[in-house]
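The structure that follows is given in the form of structure tokens.
One chain of protein is taken out of this complex; the other chains stay put.
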């Protein structure tokens, strides 16, 4: 990986971090309604995925993917601030505030929307992939899922169907060690999810989700494989989320310390860049610029109007209107 | 296996065959309502399972398990003719005619009932197994499933949960090569189902489901393993069903011929017995006796009255009556 | 409420006059098969998917011949993975395909209930109109053939309270074809209910392409004394009851809903207001069924027109037992409708 790519990824990761930190702050102030799950700590995984996915691909983001959603806008000419505004439930959001954190979509940049029923888009992704295959398009359909999703029946139905039909699906399983409070190895037959997908007979790989160089390289290979028509690919990113269990933290202190202090993907990338001679001022500038940008987005979201009440009854059906109050 | 055991199993297989052949004849005459799936050709698999399961164990029969249901009655002191009567929808049936072919249960002999939604009792079996484990009972909970069931999400949820909780579940997967018209290898990532369960990390084994000696031996080992508290076991019985796809036959002629003429489990067992010096007259007597018995059961079913109309509204709730017409 | 497909003539589809000389008596299943064939010719982006629908042509033969004509890419057999089937349709629909799924028995829609209710039905709304879900889920429903508790259910009640889904429920071969073609054309997701007891019913079905508009009821029989509102198998039963009532001098109007959600309140309420005596017939259990919605709506909106209470005819509040004599107790029949009609006629 050349230094300019690594620098770009470093910037992308900072965009995610700044986004989530700013959002978390506003959430605590009560400006962001509903629930909030952040992608803090998982920036390398997300940046690597966002980098290789094109606007013509499709990804189904999970509940921690605000960062990917924002990067997709950024990379494919959309408006990142609309991702922010969606989380505030505003008229300017990507779904006019109707979807929120767990249902943000923007097909123009390849974002096919989260589904807050964990695992359900494991089934949906098949259809996007099948359509691409039937049409002869070299598109990738990517489902970004947490380790918790592995418990769901749809996990199996999806992998089996992708296997028998050789579909262009990238399964990006973000194994951050826990599903809420459930340790991955206690909830599943194996703590290593790759072990559980061997039976489907397609390519799979476990990788370090906090090492941006590894993540970017492996995702690139997997995407290439899929685009070439060689069938599905399952990636397990070993990573860790900074957010505990809601407010609380059930995980061992040493584990928290290790991941936050020694395995911070941005820190690691910063060190790598420093090792390549990039100076601290440049890195600081990236941090400052992305943080400033996010503050603009937050300001935009804050200032945006609430959705027009007519939106409440719009688009239930294409062919019918429904009654308003 | 001693000769008396083999002879007993031979008789059991004949009971299944006679049951299904008699039933098929009555179905064609219009005496058996609804749909009919027979276990013809799969007698060795069924007899082996029935032999090792106790009345205190629990099995969930699949849609071809009339034979197991009848054997369970036979072995555990119940009335086989009540299994027959159930299929005729009669008052004397094990479920008073309310369940029929796809919902015959009799917990007194360990029969926990089929569920016509294929795969759904993959989830239910967990609870029976968990209860046994919590109570410290050495019981086996067995789910008998077709290869088609492997497509269902519950297949995965069940195996995963049985694995993490080390439950006393025997998965008996009857791989007869097809789910209706879908060849097992086209519907699933592997034509060998055992390949697909490696990721769950517990014992599994593929075996010849038409060889009664092998089937009886392996089932015995698996049941012993489970009873000893060593956790779940997955068995894949390679076999073949004589019944085609409803009336039709889509399978290659050579395949049909091979399984019916060269791999008939009763024929193979008969040859083995002959090889051990059992004479043909004894074998013929077994065939005649079981066939006669089944004719009695059919006569019993035919002569039995229809259920009392009050049964139509009975037992919807335990705590409430529902309106009748 | 505006009809999705206003191009098709209101009610005219039942037996277009100019098509009369070309008509043939065909079965309900064949009419559906025709519709699928015509739709696949029309829509390149359409495919059909389900268990045993390709070589075997489906459990009831509705997809027969499509494999040979359109090939395995567009006529796809699947494993027993109902959630993945509907998920596949949903995803494909998101990118502009027009999938038609077959769920072998309606009872098994429970397996993919989440996909239907939380994904397909909400997709257009929750993503602010950015996606559409133009898919059709065909499925065989209803009792009366000794199918037992898992092969006999009337499932419309499971979806009545779910905004975003269209429920279509034909009662005869002509509508079956026209409604299926309209469902495939529709940009909304359609749950298309095929009552098994109707599969063998026959009628003169125009061979050409035509659509029967969604969201519009039909007056299956005109009458001025009592209105019977029904769908699917209850319609022929209502017509039978109407014959009987006619002998007793009672003129029954039978409203065939055809679309159950969103339903044609205008036609239903007009008939109820006209006759002032209403029977609602529904195969599913009474509590929380389609009959409840109709009875409530009619009672509320025709309050001063009603000469007596709406009479509900329903299945009993039980699962469907296997034994045929018991099933006969549980399911409503023409006699039950006839009895309700005479009750109403006495108001």
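Here the chain labels run A, B and C in written order, and each chain numbers its own residues starting at 1.
Convention: a residue touches a chain if its C-beta (ideal position, glycine included) is under 8 Å from a C-beta of that chain, and two chains touch if they have at least 3 such contacts.
Computed from a prediction, not measured in an experiment: that's the story for all the values here.
In the full complex, the chain left out of view touches A, B, C. When the missing chain is restored to the complex, the residue among C:99, C:189, C:223 or C:285 that touches it is C:285. Here the missing chain is touched by one residue of B:1, B:131, B:191 or B:213, and it is B:131.
Taking the complete complex into account, A:182 is the one of A:108, A:182, A:213 or A:230 that touches the chain left out.
Here one chain is not drawn; of C:98, C:150, C:177 or C:195, the residue touching it is C:150. Interface note: of C:34, C:51, C:77 or C:111, the residue touching the hidden chain in the full complex is C:111. Where chain B meets the chain that is not shown, the touching residues are 58, 94-96, 98-99, 103, 105-107, 112-113, 115, 117, 120-132, 134, 141, 153-154, 157-158, 160-161, 164, 311, 314-322.
On the side of chain C, touch with the chain left out of the figure occurs at residues 107-108, 110-111, 113-114, 117-118, 121-122, 125-126, 148-150, 157-164, 261-262, 284-285, 287-297, 299-301, 303, 306, 308-312, 317-319, 321-322. Listed here are the chain A residues that touch the chain not shown: 33-35, 89-90, 95-103, 115-119, 148-153, 179-182, 186-188, 245, 248, 250, 306-307, 309, 311-313, 316, 322-325.
One rule holds for everything that comes next: only the chains that are shown with their structure count from here on.
Ranking every chain by how far its Cα centroid lies from the centroid of chain C, the top place goes to A. Relative to the centroid of every protein C-alpha atom shown, the closest chain centre, again from C-alpha atoms, is found for C.
Centre-to-centre, using mean CA coordinates, chain A is 41 Å away from chain C. For chain C, residues that reach two or more other chains under the stated contact definition are 78-79, 81, 83-84.
Shown for chain B are the residues in touch with two or more other chains, namely 150-153, 186-188.
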